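All protein chains of the complex are present and in place, except for one that has been dropped.
After this line comes chain A, so read on.
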């Protein structure tokens, strides 16, 4: 596709949790919890009319759903700050330091004063009704093969409460995530090549990983902003797989182009959406269709001039009808029926004719119907009407969710005029030059640089090196290379062995660098063999023993050469018949016996050498 021609514009917004000791404005840990909450706070959402006489579009939409917000909170894991019952504490300087580090790696200009601001949030995920945020840096850039990309802003902000589940009357949030420090990185919104978008997302990801940020699912969130010339700005949330970005963009462009085409056709046809909702239950009084007959009522609307367009595919497997259904589903129905797909679902051709008659639809008109309890069905059809009207206007501005196949699905309208003002409970924070210089002098290596370096300096394979980098183990690795031991042994202990042991159920998390140091030291001084390392570490983890004690317990301490000799002597003397019979051919079986007794306590090479000598003595 010719991106220039369609006027594609894209931007990226990345949210990344920081791995700090405590939250941004209170001393709580930054870990999530799955334990049973100690309290539940219930609050009601009531949108206030703004002074300009308008409801905030997004707030109004939420309010239409009459929500109660439940907040799960804890004695230990959360405090009154998250519940918005206690003023925030001063800014966490550790979080600011990490944010500044990231900003410098993105070639940004760091501000001299950090002003905490309140950004209005109305979906209930922030107990105060606002998110605290502050600008840390501006005007950065990254180089990509497709050209320079400007990084507009980096903000330090609080993560929102975790949405746990929806109940009949509202939403349950958990306060454990609320207040975990996040950086929000926004690029210039004028990229026009999907590959560049992917590349920038990748590079920012690499930079983030070189600093103290959280790892794992949900700790980084990528949002894409996509628009084309005749379309509208759409924000795609929840992109997990960076390789999917070009596909998402392509499919979103296709969707917007198709919607523009549908708009043109609708306008040509003079399409009109009628407000009236018809009760067509009569038509289906004796229907064979299970879904219809089990519903309390069947309601329908007439979309004049829409015939054939609701079934037009706008993304692979998704039609205009799917978009309408997404809106309707927000009001509690499981789906809609439209005449472009009927007869189907057990609805007969005759019933379709009856349906058309009942609403007075002529050729060229489409009918959308919903079978459900009356009030819900009516609300759902109002949404269909709303979405159909938007189709005549073109592409609506929306927040959409990324689906695993690269399609996107309607989530909510883009919020209107969100407000921002000073958080007057928190004094401003001066970013002194000293702090900035200190950070600038100690900027971390980027992951790619780090990988190259450890491959070069320690002779590691690319695979091992990238595992260490990916798992953030390079510091530990380098600490352990103080011992004169094969670096590959150390690297694979960190990168693979520990992971395998964990998977097998050994509690290796209790092992710190000091414990590993002890174990490696035994190897350096020749007290154990490298083959024994794995079992010794497992035993240390399971029983909390020191390395040497574990080795002794497992009988894995290497024997002195004379001890080995005397054991081999014993074996040779017990097998003199075999030796005289087979000569050096007895090596194999006797080596097996010897290793059976000496496994882990003697190096195979040494055993081999001594055994060979002892047999030769007898020949």
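Quick note on the criterion: a residue touches a chain if its C-beta (ideal position, glycine included) is under 8 Å from a C-beta of that chain, and two chains touch if they have at least 3 such contacts; residues count from 1.
FYI, contacts and distances are computed from a predicted model.
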Protein that the absent chain corresponds to, by UniProt name, given "2-oxoacid:ferredoxin oxidoreductase subunit beta", "Ring-1,2-phenylacetyl-CoA epoxidase subunit PaaA", "Glutamyl-tRNA(Gln) amidotransferase subunit A" or "Thiamine transport system permease protein": "Glutamyl-tRNA(Gln) amidotransferase subunit A"
Among A:27, A:427, A:459 or A:544, the residue in touch with the chain that has been omitted: A:427
Touch criterion as defined above, residue of A:15, A:29 or A:89 at the omitted chain: A:89
Touch with the omitted chain, as defined above, among A:115, A:212 or A:254: A:115
Residues from chain A at the interface with the omitted partner, ascending: 46, 48, 50-52, 87-90, 112-113, 115, 118-119, 417-422, 424-427
